[in-house]
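All protein chains but one are shown in place.
Now for subunit A:
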Amino acid sequence: MIGYIGKRMIAIIPIVFIATLVTFGLIHISPVDPAEAYLTAAHIYPTPELLAEKRHEFGLDRPLFTQYVDTLKRIAQLDFGTSYLTNKPVIDEVMDKFPATAELALWSIIFSALVSIPLGILAAVYKNSWIDMVSRAISYFGASIPQFWLGYLLIFFFAVKLDWLPVEGRGSWENLVLPTLTLSMVMIALYTRMLRTSVLEQLQESYVQYARTRGIRERVIMLKHVLKIAITPFITGMGMTMGRLLTGTIIVEQVFSWPGFGRYFVEAIFNRDIPVIQCYVFISACLFIVCNLIVDLVQLYMDPRISAKGRAEH
């Protein structure tokens, strides 16, 4: 088991290597010079003299290969340098932003699971009943409404009109409600339908018929047998979403002034803040790999058939 995890963790190295290479390439293909972007953002006219000085300060006047090797060396030592924009160590800023994003991601996942698991099951069990209709309506709504618009609508009704919740910012649990709801909507839409389909599929299986014949109660069949298998694709989906959420939810963070990772990254892109972009790519790659690994481990736990296969490999 430990060996398996270890092996998966080692896979981070080539993936991160490729990710940094691609990022480095893309940044340098872009026609925007980071020194120029810095000066433009500062409202200073980029005179040639000033540009040369900034390029030198950022180390952009060195050969590309040297720049790349330096970047790799630094990343290998987990040193991400200082932000061009703020002149502060990138890692400090990231550590400052990440908790906000993690908080939002975690609550959104928990809330989506709490809503979509019962709703998905009920929609399958009471197929074509009113509850199925409701779940379908929620799914259509959630899947088709643009996230920023939903955010504005929620703010308008719950913060401005009803005055129940704050418009924006981070701090108390009240600040969490609207962004969590906005983020969860699309997940609830997706996962409710997903779960409904897989529960319906399982209900057609012969083992359910046998269980019924044996006189086992419906509730037991559902909770002990059907759900255990039907929930696997749901867990996979959730795990992948977690990876995505942890790297920042740009739109929601923007709409709700949430001081998270996504907002930080977008600003870095506009300012061509290379050290920040590189750090972000590194962390994102690691997060995706770790989330994938967790998904696999959960599946291993949930479904013995996969675990047997997994063991056979090692």
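What we mean here is this: a contact is a pair of C-beta atoms (placed from the backbone, for glycine too) under 8 Å apart; a residue touches a chain by one contact, two chains touch by 3 or more; residues count from 1.
Following the convention adopted for this analysis, contacts and distances are computed from a predicted model.
Q: Can you work out the missing subunit's protein name as recorded in UniProt? Choose among "Nickel ABC transporter substrate-binding protein", "Quinone-reactive Ni/Fe-hydrogenase large subunit", "3'-5' exonuclease" or "Acetyl-CoA acetyltransferase".
A: Options "Nickel ABC transporter substrate-binding protein", "Quinone-reactive Ni/Fe-hydrogenase large subunit", "3'-5' exonuclease" or "Acetyl-CoA acetyltransferase" considered; the missing chain's recorded name is "Nickel ABC transporter substrate-binding protein".
Q: Of the listed residues A:Gly120, A:Gly142 or A:Pro166, which contacts the missing chain in the full complex?
A: If we include the chain that is not displayed, A:Pro166 is the one touching it.
Q: Touch as defined at the start, partner being the missing chain; which of A:Val16, A:Ile75 or A:Ala100 qualifies?
A: A:Ala100
Q: I'm checking contacts with the chain that's been left out. Which of A:Ile18, A:Ala42, A:Ala76 or A:Leu114 qualifies?
A: Touching the chain that is not displayed is residue A:Ala42.
Q: What residue numbers in subunit A mark contact with the hidden partner chain?
A: Residues in contact with the chain left out: 1-2, 5, 31-33, 36-50, 53, 85-87, 93, 96-100, 102-103, 106, 152, 155-156, 159-160, 163, 166-172, 254-257, 259, 263-264, 271-272, 290, 294, 297-298, 300-301, 304, 307, 311.
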